[in-house]
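The complex is shown incomplete by one protein chain, all other protein chains being positioned as in the whole.
Moving on, here comes subunit A:
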Amino acid sequence: MLEIKNLHASVGEDEKKPILKGLDLVVPKGEVHAIMGPNGSGKSTLSYVLTGRDDYEITDGSISYDGEDLAELEADERAAKGLFLSFQYPVEIPGVPTLTFLKEALNAQRKARGEEEISAPDFMKFVREKAKVLNVSPDMLKRPLNVGFSGGEKKRLEILQAAVLEPRFLILDETDSGLDIDALKVVSDGVNSLRSPERGMLVITHYQRLLDHIAPDKVHVMSAGRIVASGGPELARELEAEGYDKYVRAA
């Protein structure tokens, strides 16, 4: 279970700007929660604060997973604890083949958890199976990570990485951005196949359309750095029809 209590966070190297202003959220295991909100409400900031990006400083409140405090951990330590962020804009890493990167990442996590490293043949077999389902070609796996990939390819690769790293908690930041209908279907099928009673998910999105494919258990509305409303899936449809205006004003 992911628990966020009274979270305050500021962003910036020198001049700190407060973005999150007392955010409370609980996502139990096995549930998919969506966070919707207008641009600038702090949705992406929340994803970076949760995963431990530098210069995103928690000034008050707490983040814990299954009761374990995450706030003091480095980004890679949080990853090893099972936190995975599917980036809105996956970063291109020239010169590092996708497969090499995935194997290094997986073994780094296993090592951090005191598990044995996976052997090269086992890893290859494991990745190939997952890649096939997500329509990721062997050629893509050989190419440098994300370099020259289309928007759809990058998002498919994000989900493939999640499938390989098997995180306990998945954060999807604007996963539908830059996707056409076909790619959206492949990506959301991939996400749905990752749903499990042991895994929670937080789906951050501006639009409702992703939620047609990934049905959330709960929907939260974020505005000015806080959750201002929560409800069932019907809340997403209401937002789509009526916009964020009343929540922005309420905040």
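Throughout what follows, a contact is a pair of C-beta atoms (placed from the backbone, for glycine too) under 8 Å apart; a residue touches a chain by one contact, two chains touch by 3 or more; residues count from 1.
One rule holds for everything that comes next: contacts and distances are computed from a predicted model.
Visitor: The chain dropped from view, which UniProt name applies: "Multiple sugar transport system permease protein", "SufD family Fe-S cluster assembly protein", "ATP synthase epsilon chain" or "phosphoenolpyruvate--glycerone phosphotransferase"?
Guide: The record names the chain that does not appear here as "SufD family Fe-S cluster assembly protein".
Visitor: Looking at the whole complex, which of A:Ile35, A:Leu106, A:Ile159 or A:Ala236 touches the chain that is not displayed?
Guide: Of all options in A:Ile35, A:Leu106, A:Ile159 or A:Ala236, contact with the hidden chain holds for A:Leu106.
Visitor: Touching the absent chain in the whole complex: find that residue among A:Phe87, A:Phe149, A:Phe169 or A:Tyr247.
Guide: Checking the options A:Phe87, A:Phe149, A:Phe169 or A:Tyr247, the one contacting the hidden chain is A:Phe87.
Visitor: When the complex is taken as a whole, what residues of subunit A touch the one chain not shown?
Guide: 51-54, 74-76, 79-80, 84-85, 87, 90-96, 101, 104-106, 108-109, 112, 144, 161, 165
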